[in-house]
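For this view, one protein chain was removed and the others were kept in their places.
As written, the chains take the letters A and B, and residue 1 is the first residue of each chain.
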Amino acid sequence: MRLFRDAGHLFRLAGLFAFGTLFILTIRSFLVPRTFGEYGHYRGAAIAEVAAHPARFAGHQTCETCHTDVAQTKAAGKHAQVNCEACHGPQAKHADDPSSVDPGKPDTAVLCVRCHEASAARPKDFPQVNAGDHSGGVPCQTCHQPHSPAIGSASAPASAAGGTK
Amino acid sequence: MNITRRQLLILLPAAAVAWESVLAGTPEAAPNYNMTDHWWSMLIDIPKCIGCGNCVRACQAENDVPDGFFRTWVERYHVTDWNLENPQVISPDGGKEGFPVAKEDAGKYFFVPKLCNHCADSPCTQVCPVGATFITPDGVVMVDQKYCLGCAYCVQACPYGCRYIHPTKKVADKCTLCYHRITKGLTTACCEACPTGARQLADLKNPKDPIHAFLKTHSVQVLKPQMATGAKVFYNALDGSVR
Partner (left out) sequence: MPGVEGFMYPNEVSLYWSVLIVLYPFITGLVAGAFILASLERVFRVEAVKPTYRLALLTALAFLIVAPLPLQLHLGHPERSYEMYMTPHRTSAMAMFGFVYLWYLMAVLVVEIWLDFRADIVALSQSTTGWKHWMYWAMTLGSANVSERALAIDERVGWVVTLIGIPSAFLLHGYVGFIFGSIKANPWWSSPLMPVVFIFSAMVSGIAAVMLLYMALMRLRKQPIDMRCVDTVASYLFYIFIVDFSLEMLDLIHRIYEADESFRSLDFMVHTRLYFSQIVLQILLGTLAPILLLFVAQVTKLSEPTRKKIYAVSGSLALVGILAMRWNVVIGGQLFSKSFLGYTTYKMALATREGLLVAIGLTLLPLLILAVLMKVLPPWPEKKHASIPEAVAAH
């Protein structure tokens, strides 16, 4: 009994610790997000939040549902594997509201050389030219139809400039 | 061709349904997407990469990546003779605007697109103190932006330099493998924009995915295999000088 009396302050300290631990555990039950641990050690709801990000690129399947004519031209030519938005940029807004959002036309002077300007660093079998020597400043689309670039291919360059409008 | 969205929906029901779910932006709305049926990865065919920077620009447009930071970027290697240990590497602004024309023909050049490897045994998710970064059941490493402390321990732990602290959101940020797209049947923005097919999204759990045939017939490697991270971005014809 004397031990209990003389160690009384230690029991008070232990009580304080027990109270603190209980307090933290109580808080914890309120502060841990509800979906935490749903799939693993993380907030399950975070997956849906990431998935909710809006898409900016519509995807070529979406483009092709309307632009069937271009899709056909392209499929027959050298650019068959190049998706629409690789050159035209992200067009989800246009796909969502085709009449009011005008995608505009890319500038071939900038666009074509990004891939085709000759560089020792590019794969040897990839078609590339020294643009200055090759055309002497004449715009690329004068001779090449971007959707089917080989000269003498299905579509004439003139219609290429007009696109599908 | 003047088509309103309403007409589009009437004309093309199948495509329209998919597109609706893209717009809705909820995985539940995506028809029949089941996380456990997928295990996402990517294939990068180095001989096909021409260093145009399309993927970098597409990624920045799709994911609002802040200037000066990169979820994907392209490096250009120049290896002369046998000097594998000292490649000259450049990546001006992540290759966003392409690369300067290379005139010198000595040695070999090649481009290496980089992105998060979505490692199965990821060192970045291992070190996160609170569980704010994780790998999803379908194999995508992502960050919970509402839970991340911004301690940057994961940035230090990534051997590939794929993470950064978002300059205004102050949380860790990285490639999501365009999770908002792939869960709705679309490919990633970088793959969509790649003109040569050098990048291919792949689903390892889908037996019909062409990646299986490709892996069978090509010499593929992951980056820094000695790190044993279970990296899931596979590189075809990866040179020994690549770090």
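Simple rule for what comes next: contacts are C-beta pairs under 8 Å (C-beta built on N, C-alpha and C of every residue); 3 or more make two chains touch, one makes a residue touch a chain.
Predicted model, so just to flag it, every value in this text is computed and none were measured.
Colleague: Would you indicate which residue among A:A18, A:V32 or A:A150 is in contact with the undisplayed chain?
Modeller: Among A:A18, A:V32 or A:A150, only A:V32 touches the chain that is not shown.
Colleague: Which residue from B:P87, B:P113, B:G139 or B:P195 sits in contact with the chain not drawn here?
Modeller: B:P87
Colleague: Going by the touch rule given at the top, which residues of chain B touch the chain that is not shown?
Modeller: These residues touch the chain not displayed: 68-70, 73, 75, 87-91, 93-94, 114, 123, 126-132, 147-153, 155-165, 169-171, 227, 243.
Colleague: Hey, which chain A residues sit against the chain that's not shown?
Modeller: 2-3, 5-10, 12-13, 16-17, 20, 24, 28, 31-32, 36, 41
The definition used in the following text is that only the chains that are shown with their structure count from here on.
Colleague: Touching chain B in the complex: which residues of chain A?
Modeller: 33, 36, 39-43, 46-62, 65-67, 79, 81-83, 85-87, 89-90, 92, 95-99, 114-115, 117-123, 126, 164-165
Colleague: For the complex, give me every residue of chain B touching chain A.
Modeller: The touching residues are 1-5, 8, 11-12, 15, 18-19, 22-23, 25-28, 30, 35, 47-54, 58, 61-63, 76, 78, 98-99, 101-105, 109-111, 131-137, 142, 144-147, 176, 179-181, 183-184, 186-187, 189, 192-197.
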